[in-house]
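Below is one structure, written out as structure tokens, with a few remarks after it.
Missing here is one protein chain; the remaining ones are kept as they sit in the complex.
Labels for the chains are A and B, by order of writing; each one numbers its residues from 1.
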Amino acid sequence: MSLLAVHDLAVSRGGLRTVEGVSFTLRGGEALILRGPNGIGKTTLLRTVAGLQPPTEGGVEMAEDAVAYAAHADGLKAALTVTENLRFWSAVFGGGPVGPALAAMDLAALADRPAAALSAGQKRRLGLARLMVTGRPLWVLDEPTVSLDADSVARFASVVRAHLAGGGAALMATHIDLGLDEARVLDLTPYRARPGRAVRPAGFNEAFA
Amino acid sequence: MIALLKRDLALAVRAGGGFGLGVAFFLILCALVPFGVGPETSALRPIAPGILWVGALLSCLLSLDRIFALDHEDGSLDLLATAPIPLEGAVAVKALAHWVTTGLPLIAAAPLFGILLHLPGQAVPWLIASLLIGTPALSMLGAFGAAITVGLRRGGLLLSLLVLPLYIPTLIFGTEIVRRGMEQGSTATPLLFLAGITAGVLALVPFAAAAALRVNLR
């Protein structure tokens, strides 16, 4: 049973489709890295899989409430402490305890600091620790290693590996080599949408082209 | 959902000013009116219910854009949209948090400011009752306006333009209750109308607001 099945997916940004005909499946224990030039639609595809925007064509099949999404913004509140931030998301997602997540991302020493006092890299680590407390099997990650140093990247890779070993799966867009040798790579370049009259226009820009 | 309410309340308390600013604005508004219309009781008393209601409505407007804007900026809104709680529920909870942090302090302060405007004592219970029933609708409609304008750079002014016309029915019945209470008339009819509007707004507007939020998250 696969965690995620994407078939013949087309997504669009600004009323124009960016990629089309994308199909892949992810089973527990698997990771897939999306590659492709800027503007090809990696972020859009990830947001579509996360359910934040509807697919233009094709379908995304998965169990309900399976996705934990992490993007450029970490969803942290500056006025709350590190623990409070994490505990909030754990409560919202009905996930697990915050202690192991803090330890895994090396944040235990900062647990009672307000998030406002964290550096960019530390905030990023807290944002990734949030993934662990959601208790969700499918991680959808958009450039997860931005502003992380080499040590933190390695730490993050080991967290992802542990998640995969526990039966989870990860779908990510990244340009950095995480050292996840078991991960498959999907280059989106061949799926770039061809301009032309669409049967079902993605938006105004296609309907009136 | 309770966690979300707790977080929003904690944020309002810690950020400071959340409770105070609306009430301070309300006070200034009530203090300015006598300068405009004169200090005589005969001038102030007839307009006191209207001034208090318009003041509460405008003070409520001040903090509306914060309902979703901050969560949109830091990405919390994306995460809430993928959370197991329905977005409609999140909208309702955030409107409730706005009401607790803005509406309740206004209701507590309104009788005091009523003294400034020579509102007679027998009208005070009706003022409190009308605000208690009416302000939840103001917060919910405000959340709808905030959801529509959340992605816009200069949404604040537009938000007022969109939301204020929606406040008209609530304002009409709210002031009518206080005015009739002041004249010791029958308040049952406007009270029922006001309660009906609030109930309808609370039941239906979360769906419209959540739909607008989904469009803005796309």
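Keep in mind that, in the parts below, contacts are C-beta pairs under 8 Å (C-beta built on N, C-alpha and C of every residue); 3 or more make two chains touch, one makes a residue touch a chain.
Here, contacts and distances are computed from a predicted model.
Going by its UniProt record, the hidden chain of the complex is named "Heme exporter protein C" among "Glycosyl transferase family 2", "ATP-dependent helicase/nuclease subunit B", "Branched-chain amino acid ABC transporter permease" or "Heme exporter protein C".
Contact with the undisplayed chain is limited, among B:P46, B:P86, B:P120 or B:P169, to B:P169. Among A:G58, A:G94, A:G121 or A:P201, only A:P201 touches the chain left out of the display.
Mapped onto chain B, the interface with the missing chain covers residues 144, 148-149, 151-152, 154-155, 158, 161-162, 164-166, 168-169, 172-173, 176, 190, 193, 197, 205, 208, 211-212, 215-216, 218.
Seen from chain A, the chain kept out of the figure touches residues 14-16, 39, 195, 201, 203-209.
Convention: only the chains that are shown with their structure count from here on.
Chain A makes touch with chain B in their complex at residues 50-54, 65, 67-69, 71-77, 79-80, 84, 88-89, 91-94, 130.
Note for the complex: chain B touches chain A at residues 2-4, 7, 10-11, 14-15, 73-76, 78-85, 217-218.
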